[in-house]
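Below: one structure, written as structure tokens.
The complex appears here minus one protein chain, its other protein chains still in place.
Up next is chain A:
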């Protein structure tokens, strides 16, 4: 327990039973990683939502900035060849 008086903010990611990847489900406060994991289990997976939980201190996450949106996300919009829209997906293909 590094800081005894301040509980850190953690982000919680849960992978559901059917899910292929962990999804961000919310955040919570905890004094350390183990308790963060327990809290996440109690707060976010009481109705069989998950089979795997990740918790990470919020301060460890670097996020893209809203004002960087053009250079981050727009470049591909005018390049049709980047979007796989020229064929149909056969039935029976899962997880596309």
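Brief remarks follow.
In this section, a residue touches a chain if its C-beta (ideal position, glycine included) is under 8 Å from a C-beta of that chain, and two chains touch if they have at least 3 such contacts; residues count from 1.
One rule holds in what follows: contacts and distances are computed from a predicted model.
Note on the omitted subunit: UniProt lists it as "Phenylacetate-CoA oxygenase, PaaI subunit", one of the names in "Cytochrome D ubiquinol oxidase subunit II", "Phenylacetate-CoA oxygenase, PaaI subunit", "Na+/H+ antiporter subunit G" or "2-oxoisovalerate dehydrogenase subunit alpha".
Although one chain is not displayed, its contacts with chain A can still be listed: residues 1, 4, 7, 28-32, 34-35, 38-39, 41-43, 46.
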